[in-house]
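Missing here: one protein chain of the complex. Every other protein chain is in place.
The block that comes next holds chain A.
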Amino acid sequence: MESQLNFNIENSFNSRYSFCARQVLDELPHSFTITDPSISGHPIVFASKGFLKVFGYSKDEVVGKNGRIFQGPKTDRKSVMEIREAIREERSMQINLLNYRKDGTPFWMLFHLSPVFSKEDGRVIHFVGVQVPISPPRRPRWSASGVVRNGANMCEEGDRVCGNIMFGSCRREVCSDTPVELSRVLALESVLDDSSRGLGIEETCEASNLEKQEAEVAINKIFSVLTCHSELTGRFVCAKRHSLPGAGILSSSLNISLGRIKQSFVLTDPHLPDMPIVYASDAFLRLTGYARDEVLGHNCRFLSGADTDFSTLYQIKESIQTEQACTVRILNYRKDKSSFWNYLHISPVRNASGKVAYFVGVQIEEGCKNQDRNGLCPEMRHRSVVGAVKVAVRSLSIGAGPSRS
């Protein structure tokens, strides 16, 4: 399972840009990561040398992890939410963000996020995140002196810098115009020398135009490497969406939400010819023995075989036609032709307009010793997956149409 995940992560990059792209990217001086929203957990699939240097991690410590491991107690939640929104809407964004190095020291950086689109079907393949450390303009700020002087009593519980250099009073009126500035001020309090307080704090961590340019330059260089190398694999990518996402393509945010559900299930799209699978969970692939590429775009009937009861199939077909949920026990076949009894639940799932967008099918292998880790009986496991999928799909296409500014 672990090795499968590692393979997926390696493959996510290599199959799109070829292995040699790694070397070329590593020659760039910039700090950046590439993440794959279609893999469960939205993990980092590539981290540049510059990134590892800035953050103090080794490659193995970050590849496979979600970018949130670099956030800490002082990272502004609202900024995190804005990033999440940008991912949801599959658009570029720039934001000043407080991140933490491995040793626990926080630092401000300009974070630039850009989606990488597939030229073929308009779907988001990866996100590139560039981090430009923001150098404070004037006056001591990351105040080496302050940190060192107070070093002895600054560390609490091991690794996070905090504590004893708070200002005399707990309460403090702060005049600031934007939340970003504000949170920056708050974060700085802990590292600022008392004497330098009050002057220039607000400006201290606003990314300068120079830094913004640097992020742009980095993004452009990275994209030129990625697009150029995607030609080698024949699976072209681009920085701008050339076509609307094709039929059967799920958005990154839906992929990320669905990735949190660890049970075996598939989503099928009834609006496409032959109702193909558009999403298959990792657990489904483990259960059936197929690779993702072998099932996406195909109708579920490949699971049936010689001894599958025809009347059960008819029952499923009927419930789909009437847009009703149903539960059946059906004999299914794995890729290696071995059969298993599948306790299957199928339910329609609706999008923001209240229309059926997909059908979800939840598979539980009968007699399988693997008891649910959350202690739910099979029926309730069905329900829990359906509920989670309904919540994830409910937001689908909410932004579409004239409502979106």
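Going forward, contacts are C-beta pairs under 8 Å (C-beta built on N, C-alpha and C of every residue); 3 or more make two chains touch, one makes a residue touch a chain; residues count from 1.
Methods note: contacts and distances are computed from a predicted model.
*Asks:* Pick from "GDP-L-galactose phosphorylase 1", "Ras-related protein Rab-4", "Alkyl transferase" or "Proteasome subunit alpha type-1-B-like isoform B" the UniProt protein name of the chain that isn't shown here.
*Replies:* According to UniProt, the chain not displayed is called "GDP-L-galactose phosphorylase 1".
*Asks:* Touching the absent chain in the whole complex: find that residue among A:261, A:280 or A:303.
*Replies:* Result: among the candidates, A:261 touches the missing chain.
*Asks:* Considering the whole complex rather than only what is displayed, give the residues of chain A touching the chain that is not shown.
*Replies:* 40-41, 66, 68, 72-74, 77-78, 81-82, 84-85, 88, 162-163, 166, 170-174, 176, 178-179, 182-183, 186, 189-190, 259-262, 325, 349-350, 352-354, 373-376, 379-381, 383-384, 386-388, 390-391, 394-395, 398-399, 401-405
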